[in-house]
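A single protein chain has been removed from this complex, and every other one stays in its place.
As written, the chain order gives the labels A, B and C, with residue 1 at the start of each chain.
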Amino acid sequence: MKQDVVVDLSDLPMNGSGTASLTWWGTVAFMLIEGTGFALMISVYLYLGSLAPAWPIEAPPPEWGPGTGVTLLLLASLVPNVLLSRWAAARDLRKVRAGLLIMAVFGTAPLVLRVWEFMALDVSWDSNAYGSAVWMLLGLHTTHILTDLLETYVLAALMFTRHADNPRRFGDVQDGAMYWNFVVLTWLPIYACLYGIPRL
Amino acid sequence: MDRVGGWKDGVVLAVVLPALVLLGGCRLEDRETRPDPPVAQALGQVALMPNGIGGSPPEVYAALGRPYRESAFHLSQGKRLYEWFGCQACHADGQGGSGPSLIDGWWNYGPDLPTLYTTIHDGRPGGMPAFRDRMTRDQIWQLAAYVQAMGAYTGSLAAPGRSDRPQTRPAENRLPAASAPLR
Amino acid sequence: MSARIQDDQRDTDLADAPLDAALRRVWDTPRGVWGALATVDHKVIGRRYIATAFVFLAFGGVLALLMRWQLARPESRVLTPDLYNQIFTVHGTSMMFLFAVPVMEAMAVYLVPLMVGTRNIAFPRLNAFSYWMYLVGGILLWGAFLVDMGPDIGWFAYVPLAGPQYGAGKRVDIWAQMITFTEISALAVAVEIVVTVLKQRAPGMSLDRIPLFVWAMLVTSFIIIMAMPAVMVASTALILDRLVGTHFFNPAEGGDVLLWQHLFWFFGHPEVYIIFLPAVGMISSILPTFVRRPIFGYLPLVLAMVSVGILSFGLWVHHMFTTGLPRLGESFFTASSMAIALPSGIQIFCWLATIWYGRPVYRTPFLFILAFFFTFIMGGMTGVMVASVPLDTQLHDSYFVVAHFHYVLVGGAVFPLLGGVYYWFPKFTGRMMSERVGKWVAGLLFAAFNFTFFPMHVLGLLGMPRRVYTYQLDMGWGGLNLFVSLSAVVLAAGFLLFFYDAVRSARHGEPAGDNPWGAATLEWATASPPPSYNFARLPVVRSANPLWEDDGVLPVAGGLRVDRRELLVTTVGGALPEARESSPRPTIWPLWSALATTALLLGSILTPWAVVWGAVPVTIALIGWFWPGGRKEEES
């Protein structure tokens, strides 16, 4: 087929950022998948709760302390996270390095506190369906913290190598920050569910 | 580039690999529900030591490939029989009651299969009734294997999972029974 | 011809031959085993995917024949009940999870990038990973079946039969992990397709110029994204119940048996549309070519697909009408199930209108579309019957339902798919399939299918439940069953003929040329089979039927680099160029990642601790995957 060049693309940037980047859309799609997963797990929790004559089943409501601590830590982490995203947008390598290190700490702290949160549930996963539901809900969210934290570690390491000063890296940092926001925001309904519903 | 990969790869990968599994495999989870009558008869030939503890299983047991202890199907049948024949009345879910515990690691007569078989088949002094008139030999083997699995120190891949009943202890496939916390 | 390629060499400066050579240098998959394992070319992976899916179709068909052999006579003893139960479970599981969904996604993996005019799918390495995961999932299921460890609980694995107490051994665990494998692969492909369609369309391909197959795949991918997590949650809960003693499905400890059914069908009903919508898209894309006019009702067709996608999430309870749920809820689900007849009807009507004002050309793909009309509409009609709560109490779980879903899935999806294979085969291979054999294939499959499955409606009404390994002589079902079994042999012969034709034509078929059917969409604007880079210069789109524009000259865009893998990112709505983006080179890491994930998932069947130690190789593989290699693709 004969061809006729009608558009010249030479002047386009060599990679897209924000909504012009493919990874941004991929991250959004995966957030949609995982958000659906969280919504379903919350539905399972509510469904089992609606069937049970008393909820929680044969267990006290989970203790406030560690869970609230995790919530506060996660909310506090939003501040450096948003700043990190801005620094990445501004392609400020030094600040991004610092921000990633801060985020590595802010990601690790709730994970450590999570251990106490599991214990504060005061129920085992094999005690009854209530225990199974809260463990799975909390476990699912912990997996997300863990994976995002690993990503933060790797990005932080990467930023101290020769691969650092590259707009793609800054894009990755921004996508990572967006994903962390997602992890924090999805925690809020789960927190409300785990700690509020048993006290209604 | 068309010579690289594509159709042939897809076919080859999907056909050859399961076939390899077949070559190396055998019938891993066979469910034999009908032992031949002569076999069932021979299953009773347990040679026990004179003191009634320890012994060798019947020759046919080895010939069958030691099915009872390694087959998840037989173990789950054993678990069903444990309920059906009222073992729980004395042994609870293994914790014991008026009868001894089956999961504390202590065996009054030894934990080997021929002994367990004989215990169930002939009964023991102190209240353990004989089941020879209430169960077939095949069933007694299944039950004995289940009891052994329940009290084993090492977990087994074939051990049953939890029952759809109120739970009194972690399921057989969870932990070596003796270290399982009781509640 | 191979002039030296400098840094930042642009295609605008090159004539056709040097341009081809330059693009091949960066886009061709390397030869040899490493190349085969490392390739990220969507066409190589797509072909592999399609071939694998058809192998699983053939395997599943063999199982179907075994079942029909057993059922041909009452109280037959060809198969033991244990083996029969494994066979029907593996048949259903294999057809749904290893054939129907993957083959549709595989067609999309191959076709969507070509149809939207880009050079590779978005996230090509994820694409390679998804194929490996799919392959391992399939091998897991079939390997287990071959060593007598096949699941024996039906493809929807109802608890408590699939639960820890009644599902002895590892059979059910294997089923549940097979689900994980195939869902990971399906979700990965869905993400790739969404991003490819939204962001990689050729310049000018605005939303109202997207080929309908691509629209269908976009909607399907969104359904997958929203529906598949449900079955992941369900199968995870099942595995946890079985292996670590949770109580999701144990009524004695506050769990619920019906929770499984809710979760499974919240996925399971959209699943039907995950299979059906791509087929609808194929018909909408094939039909105009063979009636020589543009499709009628582009906008209603798109809206119908979108509304089917949305409605499909409101129907799941109609699989549970006999479980004793509250009447009011059931009536709601009757209404919503009936409502989906409207968008389905709109599609049928639009196709009829297209044919009405067109000039049909009776080639094999078109014959399959006609077969689709006959069978799928009947399946749709019986679908209306099972959507009615009271009627469903007689029809549910009987052979009527077996007939119904085969009419929908084979009539509604496999016939269009086979039509699609005949249609796109020249693009895939550069050669035509035989028109003479193709007509035999279409005729045989159509006739034998109806003879095989229509009598099952009657059997169901005569009281024959599904999933019975035999039936008694005095039930009076023997005659019909024998007839069905004999027809099934003919049906199998039809499929055999199809496979023969495909294999033969791949080597000896007539050479096809770029656009043998005179079709309108972009995949026909490049060579058959397409070169590794798909398009030497990216096409520019000015209408919904770009190749039917009068002048016969393809408008294209210039200015992309030829010294690295480069493609174009465009805006979501109007497809206006936004950025030149690079596409990854071949890499072995997706394979390692798939193998590491396999170790984790398989290990977790044996011990829960595998999740912990299995995470280490997975993490290493993923770091290897994402660690930059310093290639030109990394530049910005």
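Criterion: contacts are C-beta pairs under 8 Å (C-beta built on N, C-alpha and C of every residue); 3 or more make two chains touch, one makes a residue touch a chain.
Methods note: contacts and distances are computed from a predicted model.
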{"item": "Protein that the absent chain corresponds to, by UniProt name, given \"Heme exporter protein D\", \"Multisubunit Na+/H+ antiporter, MnhB subunit\", \"Urea ABC transporter substrate-binding protein\" or \"Cytochrome aa3 subunit 2\"", "value": "\"Cytochrome aa3 subunit 2\""}
{"item": "Touch partners, limited to displayed chains, of the chain removed from view", "value": "B, C"}
{"item": "Identified contact with the non-displayed chain, of C:P30, C:P465, C:G603 or C:P628", "value": "C:P465"}
{"item": "Full-complex contact with the absent chain, from B:V46, B:C87, B:M135 or B:A171", "value": "B:M135"}
{"item": "Contact with the hidden chain (one of C:L37, C:L207 or C:L391)", "value": "C:L391"}
{"item": "Of C:L207, C:L480, C:A527 or C:A599, the residue in touch with the unshown chain", "value": "C:L480"}
{"item": "Positions on chain C where the hidden chain makes contact", "value": "80-82, 85, 153-154, 158, 160-161, 165-166, 251-252, 256-258, 293, 296-297, 300, 322-324, 327, 330-331, 334-335, 338-339, 341-342, 345-346, 348-350, 352-353, 355-360, 370, 373-374, 377-378, 381-382, 384-385, 388-398, 454-455, 457-458, 461-463, 465-472, 475-480, 483"}
{"item": "Chain B, residues in touch with the chain not shown (by the definition above)", "value": "31, 33-35, 37, 40-41, 80, 84-85, 133-136, 138-139, 164"}
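One rule holds for everything that comes next: only the chains that are shown with their structure count from here on.
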{"item": "Chain located farthest away, centre of chain C as origin (C-alpha)", "value": "B"}
{"item": "Chain A-chain B separation of Cα centroids, rounded to whole Å", "value": "45"}
{"item": "For chain A paired with chain C, centre-to-centre distance based on mean C-alpha positions, whole Å", "value": "31"}
{"item": "Distance between chain centroids, defined by C-alpha means - chain B, chain C (Å)", "value": "42"}
{"item": "Numbers and ranges of chain C residues touching at least 2 other chains", "value": "241, 244-245, 247, 250, 253"}
{"item": "Chain A: positions in contact with at least two other chains", "value": "126-128"}
{"item": "Residues of chain B that touch chain C when the two form their complex", "value": "1-11, 13-15, 17-19, 21-22, 25-31, 33, 71-73, 75-76, 155, 157-158, 160-167, 170-171, 173-174"}
{"item": "Residues on chain C engaged by chain A in the complex (per definition of touch)", "value": "10, 12, 122-123, 126, 187, 190-191, 194-195, 198-200, 203, 225-226, 228-230, 232-233, 236-237, 240-241, 244-248, 250, 253-256, 259, 262-263, 266, 514, 525, 536-538, 540, 552-560, 568-569, 572, 577-582, 619, 623, 626-628, 630, 634-636"}
{"item": "In the complex with chain C, residue positions of chain A that touch it", "value": "1-16, 19-22, 25-26, 29-30, 32-34, 36-37, 40-41, 44, 47-48, 51-52, 57, 125-133, 135-136, 150, 154, 158, 162-163, 166-168"}
